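Yeah, one chain of the complex is gone here, protein chain that is, but the others are all in their spots.
On to subunit A.
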Amino acid sequence: MCTYSTEKVALADSSGKGPTGWFPLETATVYYDHPVHAPDEHTVNIDFLNPAHGPGARVAVELSLDSARELLAALAVTVDRAAHH
């Protein structure tokens, strides 16, 4: 399968740490496609990017579907808890 399906998210007041240190994040792309490194045919991939800082300003993850679900649940719980702070 090669769907190219991509969700794009605008990010604000967020940072990531890449190969050259911390940088502000502008966008995230989320897609289910072939990984570069993870040992599976398809993974949920997230690229946290800052295009103004060049292609290397990127924090990338490739998650198995199960791991992505766990992360999604953890994010939901964390964001929910944050609302009560």
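Things worth noting here:
The rule we apply is simple: a residue touches a chain if its C-beta (ideal position, glycine included) is under 8 Å from a C-beta of that chain, and two chains touch if they have at least 3 such contacts; residues count from 1.
One rule holds for everything that comes next: contacts and distances are computed from a predicted model.
In the listed set "PTS fructose transporter subunit IIA", "Cytochrome bc1 complex cytochrome b subunit", "Dienelactone hydrolase family protein" or "Hydantoinase/oxoprolinase family protein", the entry agreeing with the UniProt name of the missing subunit chain is "Dienelactone hydrolase family protein". Across the interface with the omitted chain, subunit A contributes residues 1-8, 27, 29, 31, 33-34, 36, 39-41, 47, 49, 51, 54-56, 58, 60.
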